[in-house]
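Only one protein chain is missing; all other protein chains are in place.
Per-chain residue numbering starts at 1, and chain names A, B and C are given in the order in which the chains are listed.
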């Protein structure tokens, strides 16, 4: 038996010693107020046991981590039709994501780059009666936690400064790959990214990907095949241009967000969520990446 | 003495025989209603004489030709400060203009690609009390013709479908190279492009570039050096990705628009305006290009 | 117990019925002579058992599959120093691989695009006394099969027509990322790609990646961590621009070659090698891809 609590404690002690904790994302003014010293891990085994250390119960802005959840929801609604509007290849170049969208005529590379997630948002807006509340209910439902909510200030903050996302949505629209109004889709998208969740809640939400599509309450939310596919996309596209590095160093499917959260999982075994708001120069949580490297080394577990 | 009237007549007869007159721009629904057989030329000598053939007095949507006039107006207001926000190099790639803007961090290649013209529009919005009417008055003033007006339907049509321009403006904004609201700048920009003018009026408006900065009424509107510079930019950047071809075949500074108009000029000698709404595959008036090639051959005049 | 032989038989029957078998690679004249109807699979379990169907013992040109073997050999010699000269990120764009190399100043995206494999070849040339025979001995050694050899005609054929590889090697050299002469490095590289192996031999060669770095004869050839890393790179970068698709559809680390071979593996479980020389439009074996999709579905095994 692996002593997971001991491992989490070790990681927390070692990793938080690092004096260079990275930089808090400042492009969304509302995010810049977080305490740089926050650090938490939550581990949820598929077998049911849980382990935690540090600020595991403190909620933060999940940002791009939400893209996995919106993809799962969209997939459960329209199935494979979704792939007519976007691809599943890694994006490669980080420095010119609109360029790529332009060169590939409005077909986003994958659902985890912004333009891809905006297409997913468009699909949800088309298919849901009350997109924002329906999506929130979906998240509350799969985690079994009704306290989860949007941070409306963060959503508003993005709305006022998210010009790059407006550029992406309009470019999609110019290529006829956005069916709803730019404003309506982005309003949904900014709220989705502004979900406020703790490591504990994230581990519970991602349980369905580790458990063949079944959520914590053991209800099927995705087919086994859909869960497997989302895991594959997380592995190849989950970390901006650090996807290869993460697969290489950690060896688990996962997804990061500029709020400093990272969720990773080993199919049939566990979900692990880490939070440390300082980012490395590639936009992923600096200590979070280190913590996960430590974890797969100490627990000796990876998909490879 | 060159018999210009005879030359224009010859060109008109020869060029309009071509059965393949190109394709009318359809991306702006309002433009698609024009008669493909329209064809006119107007020649204005700096010495004062005028010559015309065909639909020279019929007005059409000048579209991108307006970018030279807005640049001139902005230059006359803020001078060389303008070049802090955009460059004067040819754009090279036509197929990925947003890519270029992204790679060069929000500094448009030149004032004649859309993103560059949007920056110029932003400058005018910042510096004019009533941007739309002030700009219209400027055009009426330099041509001495108060009948010139915007086509409000065309402006509205672009507003509803110009997603690519919204994408460019938002991308500029994300790089802090747009000081006013996207909506306000694009409202001005769409009106500017929707100016309705005839070949005759265009020749008069461009007189200041052929006449060392002095307009038809002999009033200095630009310094001699500014006029020279705008001519240089027209030569290197005036024809999308056909700039090299035009310099090569025609050998005059000029500017085209998707409405099918082209204006070209020989400094100190003349301005020539042509209109034929069918476009070649690079977006320039098909017969217009041919007419100008014929003109420089028959009149034996070019800057080279 | 899974009845693997039955599964292989089923796949072979089903897949070979497809009338559209893809196109044989013609850019290397010597490759174009292969029989389009060739089809074979070989499955090697880590536990020792083997299963085969069709042309599993017929040898073919392994081409890019060799890049995994040269990477493994280079890693076993110089370890992590290797990553100073190349990256481990997916390449994204297939259509402009030299562009990417140029933009990223001579640092190849990963060891499986041509420029990356040429850097690995350069490392081997620097570190081996007799590069070509030493590498061949390494391959013979890890497979325990001394009959494996280069196809010298194929190597010569590439040498005479591989202008794109000469371009890549010279571009690397211009960025000081090639220490030996272009001719010397490419001579090695073209031989490496011209290795002639059967599915059976490939399964044996890749055994070390499925078995924590230990080759078939149970000798450690890589550290456990190195084997894990190579698996991660295969998953994210093994299939040109179809890497995401393969991870998505098959869910195993693997590598393809334009000779029509594909090798894939499940760590601690098995290696599977497929050969069918007709390629899909992305340059991977058409029936080979289908066979592997079938296999993971029928055997119900994947890393996700």
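In this text, a contact is a pair of C-beta atoms (placed from the backbone, for glycine too) under 8 Å apart; a residue touches a chain by one contact, two chains touch by 3 or more.
Computed from a predicted structure; not experimentally measured.
Considering the intact complex, the chain excluded from display touches B, C. Touch with the chain that is not drawn comes from one residue among C:99, C:133, C:147 or C:268, which is C:99. If you put the hidden chain back, the residue from C:168, C:272, C:287 or C:303 that touches it is C:168. Among B:21, B:85 or B:109, only B:109 touches the chain left out of the display. Across the interface with the omitted chain, chain C contributes residues 95-99, 102-103, 163-164, 166-168, 170-171, 173-174, 182.
Taking the complete complex into account, residues 87-93, 100, 109-110, 227-229, 231-233, 235-237, 241-245, 247-248, 251, 253, 267, 302-304 of chain B touch the chain not shown.
Criterion: only the chains that are shown with their structure count from here on.
Taken as a graph of touching chains, this assembly forms an open line, each chain in contact only with its neighbours along the path. No other pair of chains has as many C-beta pairs in contact as A-C.
Counting every residue number used by either copy at the chain A-chain C contact, over half are found in both chains. Taking the mean of all protein C-alpha atoms as the reference point, the chain centroid lying nearest to it belongs to A.
Relative to chain B, the chain whose mean Cα position lies farthest away is C. In whole angstrom, the spacing between the mean C-alpha positions of chain B and chain C is 55. Each chain gets one centre point, the mean of its Cα atoms, and the points for chain A and chain C are 32 Å apart.
Taken residue by residue, chain A touches two or more other chains at 103, whereas all remaining positions touch fewer.
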